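As you look at this complex, bear in mind that one protein chain is not there, while each of the others sits in place.
This part shows chain A:
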Amino acid sequence: MSGAGRIWGLHLGLIAVLFALQFLLPAYHHGNLARIMVLASYAVGYNILFGYTGLLSLGHALFFAAGMYGMGLGIQHGGLSPAPALVLGIGAGAVVSLALGLLALRTSGVAFMIVTLMFAQAGYLTILYFGEYTRGDEGFVIQSAQRVLWGIDLSEPSNRYFAALVLFAACLLLSLWLIRRPFGRTLIAIRENEERVRMLGYDTQAHKLGAMVISGTISAAAGAFYGLLFGYAGASFGAVPHSILPLLYVLLGGAGTILGPFMGALFMFYLIDLSSGVTTAHMLIAGVALVLLTLFAPQGIMGELRRRAFGWLP
């Protein structure tokens, strides 16, 4: 089918462009883009639950932090090398998202938002409580010497960029594959009309739990890579604003589109970056951007593109 070819071509093409940019970008933007790709991976995870399944979580920082601390504490206190530390972080995210899913999915709508928010807050307080190990708000640095993966020094910028690209490509292609499969299509249908899906013979509860675990695990992978690539783990990554962040990215980029999370992360990052040169109230700029967005492009960048011109975008 040429439709499938076009879709895979577009997404693989983006990955190829990002690969090429590595050699072209000046150092400052090169560093930014590495960070954007990791944050976009976080948003890709968020988008599976929010954009595709229609469940608005306000607690994804819990998963990001589970990945970050699972990895970071594994290195710092467990003496692990990066590879098993990453596995530990991602595994921690899977377990935490399964546990939260089992509890929070008993609710829906606003109650679901509140429950996820409260559990994430509990996670944040847990990080502070165990300050002896986590160093609380201050956080801890993961030394360059501890960040050598299979002989590759991840504190070196181009290695770091490449590792971020590998993570992002994996998350992007996984989400694309997932959404095109029957499981992903069922998630979309749940977002559209859950009662109907149930009466077509689907265990919607199990599907939502699956979405939660996949979403949380991808977010945890982003957290684990973030800590490893940038050499730092801190409690602010588990705090409420960090749960709102992927929501903003996804809204800006287009909820329920595969490229939306990346576009949102890219635009928001540079919006804040540019505006903080002008004013200290850069969150205000982000707020204004969101208001304009909801007024003029309520479906986000990719959502508008899909609606206006490219109906085939997944």
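Following the convention adopted for this analysis, contacts are C-beta pairs under 8 Å (C-beta built on N, C-alpha and C of every residue); 3 or more make two chains touch, one makes a residue touch a chain; residues count from 1.
Going forward, contacts and distances are computed from a predicted model.
*Asks:* Just by its UniProt name, which of "Sulfate adenylyltransferase subunit 2", "ABC branched chain amino acid family transporter, ATPase subunit", "SufD family Fe-S cluster assembly protein" or "Carbon-monoxide dehydrogenase medium subunit" is the chain not shown in this complex?
*Replies:* In UniProt, the chain excluded from the picture bears the name "ABC branched chain amino acid family transporter, ATPase subunit".
*Asks:* Pick out which of A:Glu138, A:Glu156 or A:Asp203 touches the chain that's been left out of the picture.
*Replies:* Final answer for the missing-chain contact: A:Asp203.
*Asks:* Any idea which of A:Ala189, A:Leu252 or A:Ile301 touches the chain not displayed?
*Replies:* Residue touching the chain left out of view: A:Ala189.
*Asks:* Provide the residue numbers of chain A that touch the chain removed from this figure.
*Replies:* 182, 185-186, 188-189, 192-193, 195-204
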